[in-house]
Structures are given as structure tokens and as C-alpha cells.
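Shown here: the complex without one of its protein chains, the others still in place.
Per-chain residue numbering starts at 1, and chain names A and B are given in the order in which the chains are listed.
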Amino acid sequence: MTPAIYALLFVLLAPVFGGLLAGIDRIVSARMQGRVGPPLLQPFYDVGKLLQKRTRQINPIAEPLLIAHLGYMAATGALLLGGTDLIFTVFVYALAALLLVLAAGSANSPFSFAGAERELVVLLASEPFFILMMVAVCKVTAASTFGGVLASSQLVAVQLPGVLLAFVVVATIKLRKSPFDISISHHPHQELVSGLTSDMSGRLLAYVELAHWYESALLCAFMVLLFNWSVPLGLLAFAVAYALEVLVDNATSRIKWQLVLRSTWAATLLLCGGNLLALFVMGR
Amino acid sequence: MAHILLIDDDPASVARNTEAIQGDGHSVSSSSTTAEAVRFVRNELPDLVVMEAVLGGKLAGLDLARSLAQDHPDLPLIMLTKADDLMSDEQLDSQDSDGWIPVSRYLEKPVMTDVLVDEIDHLLPEAE
Partner (left out) sequence: MSLPSIVFALVALPAIVGAILSLFTQATLRNAIVVIGGLLVAAMAVATVATFGGADGAFFGLPGNMALGQTLIVVDFGLTAFVVAISLKHRRVLAPILALAQFAIALYLEVAGRLPEPDPQRLFWVDRLSMVMILVIGLIGPLICINAIGYMRAYHRSSPMIQGRRTVFFSLLFVFLAAMFGLVVSNYLPLMLVFWEITTICSFLLIGYTRTDETIGYAFRALNMNLLGGLGFGVAIVLLSSQTGGLDLAILTHGPAAGALLPAIALLAFAGITKSAQMPFSSWLIGAMYAPSPTSALLHSSTMVKAGVFLLLRLSPAMSGSTVGYLVAFVGLLTFLFVSLVAVTEQNTKKVLAYSTIGSLGLIVGCAGIGTPELAWVGVMIIIFHALAKSLLFLVIGTIEQRLYTKNMENLDALLSLMPRVSALFLIGISGMFIAPFGIAIAKWTAIRAFLSVPGPAGAAMILIMAFGSSLTIFYWGKLLIKILSARRQTDYERSIENRVSRYEWLTEGALALGVIAATACVGLISNQVVGPYALTAFAAAPRVFLAIDPAILLVMLSATLLLPFVAVLSWLNPTYDHSDFYASGRSANVGHVMGAALGGIKRVTLRNYYLDGVVSGGLMFRTGTVACGAVLAAMVAASVVIR
């Protein structure tokens, strides 16, 4: 199958993956909290309902920005699987994430704005990691595309344990899990009301949800990249990591944004940076 | 904590600016005619004056600014004006027109209240 086919498959199947993942997440969380939880397909029903609901627009530019956010998030995955340069893909990912910030900020309202600012902090906290992760992967495998990395004989996760650990830490942010869910959360007890999405309704919320599913799939693809010698192992690793996230989510409470920034940067610098330094020093 | 005099005949403008300047910790008095303003200044010299060029439909503010600057050379003056055509482009480009009005800042309305407060703080002599 050509990379282009993979790209297309991602665009079509990633939302399904993301939606199911969201459904499983809710059921597992519920069981952890002693509840039964909603049906597995609930996220899909929810998005369907959102698309039917009336969309209150505060600032009309929010919609094109969110459509672009969704588009670029999907594009990131498509580019990744489609064989585009890995580091360029990270730039596109950053652009996608930024667009959500801009859409939220455009409402010019207190809760959305606070959410947008915090999301910028979150971007700042997580972005260095993704750049470094891709650089490390490229360095280890001497490849620059997804296919190239998978085809390499180097075992990425084995040579980059620091990167793997840091990935799990940073993924907590991207998956909107405690203790890093400062800008938006799946739990109702958010001090910023809904944070980023406070002023989004109807279609707009649907876009955000769909984009989040694409992002989950993207993170799974990153994990596969790290376990490049075995795709099933990569998927399993993602499942394990995700279960861990859910556990941590239910066990911890939100921390302040300053600590989010400090801890994530510390993790990135020490784990990722250290790993990278080792790579360079060992002359790989 | 300074005393600011506002000279403007537009009550909405006065209200908005008064609130903002008071919010910055200064005391504000206002007058809506040049006569009133002159009386006021004679009674108690403010620390800074913010004035509109057009008062009562005439360019009375300009003359007032000139006499204030003459009598009190150290008094900072800010002119806010809704008139945007007091000087032609040619006049403005010419160096001869520099100093045409003896105010420190000449700002065309609408001016954000935050900006006005910043300008005031910037111009007030370093007292405290």
C-alpha cells in the first residue's frame, strides 16, 4: 500500500479510533469511580447531537478557525503516515494546536480567554518535546519519514527510553488528563467553566471533539513510531500508556499552570535532552 | 496621586475619562467651558490638564491651551480632539508647524481610556 493510501485511511479511520477510545475512556473512568458509565458509542452520539444543535456564534471567525484546526489536525496525521518529513509534520501539528487557541481567544470573553492563554502555556510546555522526539527518532534511524523509521533496523524505544518516558508525561497534556488539564477538561469540575470551549456550542464543539479524536490517533501513531519494529507492540504500548493516563487522571487533581510548565520542561530537558545528548556523544 | 483637570463639553467623554483617571488613583475635576476652566485654574493649579480643542462648537480649546501654556509653562497639557482636520497634510509635513500648539500630546479621538491614563502617568512629573 502506498503512503498516500495510508494517509487516506488515517483521515477516514482516525475519528473512529478516537471516538472509540473516548468511549472506552469514559467507561473505564466510570468503573474506577464506581459507576457504570455510558454506552461505548456515546461519543459518536454526542457529536451527532452537537451537529444538530444550534450554534451560538460570538465571533464569526471562530468557525473558520476551528474548521482549520480540525483540518490541520487531520492533515498532520495524513502527512505523517503519507511520508512527509517528520520534523515538518511537527510544525503542522503546532499550527493545528495554535488554531484552537486562536478560536477560543477570538471570543474575547473571560473564561475562553483564560482557557486560550492556558492552552498557549500548554503548547509552550509540550512543543519542545515533540520537536526533540522527532529529532531523536530521525537521528537514531537515520530516516526522515514514517515509513523510513518503521523500515529501520534500529529499535527506537530501546535506544530512546528517556524519550518514551517523556512522551507519556507530555501525552497527559495532549490527552487532557489530570494533573495537566488546565485549559480544557472532560470533567465537569473545571474552574474555568469549560475553559477553551466555554463559548463554543453546537457545530463548533463538534469540530473540537473530532479534532481531539484525530489527535488521539496521532499520538497513537507517535507511539507506533517509537516502537518501530512492531506495529502491534506499538499499539499495545499506546493502550497501556492510555490506561495509565486514565488512572493518573482519576487519582490526581489539577496543578497550577506554572507547575505544568516547569515540570514538563524539566521532564523534556532531562529525559529527552539527556537521551539526545547521549545519542550525539555516542556518535550515532 | 495628582489632580487632573478635564476640559470637555461632551458629558459622555468626561464621564468615561473621569472614571478611568480616578481608577488610576488621581483626583479629577472637570469644566465644560473655557471660562469655567480659567476660573478653576486660577483657584487651584492642577497637576495636568486634559482638554478638547473644540468647545461649544468653536476652537476655543486652542486659545485656552496657548494662554495656559504661557501662564504656566510647566503645566503638562494633553489635547484630545474630535477634530481631525485642524492642520492640512502640507502644514503637518512642514517643520514650521512644529510647536503650533503648546501641548505635550495632541491625540485624535477616540482615545482608549487605558491609553489616556498611560499618557497622563507618563507626563506627570516624577513626584512620588
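Definition applied: a residue touches a chain if its C-beta (ideal position, glycine included) is under 8 Å from a C-beta of that chain, and two chains touch if they have at least 3 such contacts.
Fair warning: this is a prediction, and the values are worked out from it, not measured in the lab.
Peer 1: Which of A:I58, A:L155 or A:L235 touches the chain that is not shown?
Peer 2: Answer from the full complex: A:I58 touches the omitted chain.
Peer 1: Of the listed residues B:L6, B:I21 or B:V111, which contacts the missing chain in the full complex?
Peer 2: With B:L6, B:I21 or B:V111 as choices, the missing chain is touched by B:V111.
Peer 1: If I consider the whole complex, including the chain that's not displayed, which of A:L123, A:L233 or A:L247 touches that chain?
Peer 2: Going through A:L123, A:L233 or A:L247 one by one, A:L123 is the residue touching the chain not shown.
Peer 1: List every residue of chain A that touches the chain not included in the displayed model.
Peer 2: Missing-chain contacts on chain A: residues 7, 56-61, 64-65, 68, 71-72, 75, 78-79, 82, 84-85, 87-88, 91-92, 94-95, 98, 101-102, 105-113, 116-118, 120-121, 123-124, 127-128, 131-132, 135, 138-139, 144, 193, 198-199, 257-258, 261-262, 265, 269, 273, 276-277, 279-281, 283.
Peer 1: Applying the definition given at the start, please give the residues of chain B touching the unseen chain.
Peer 2: The list for chain B reads 84, 87, 89-90, 92-95, 97-108, 110-112, 114-115, 118-119.
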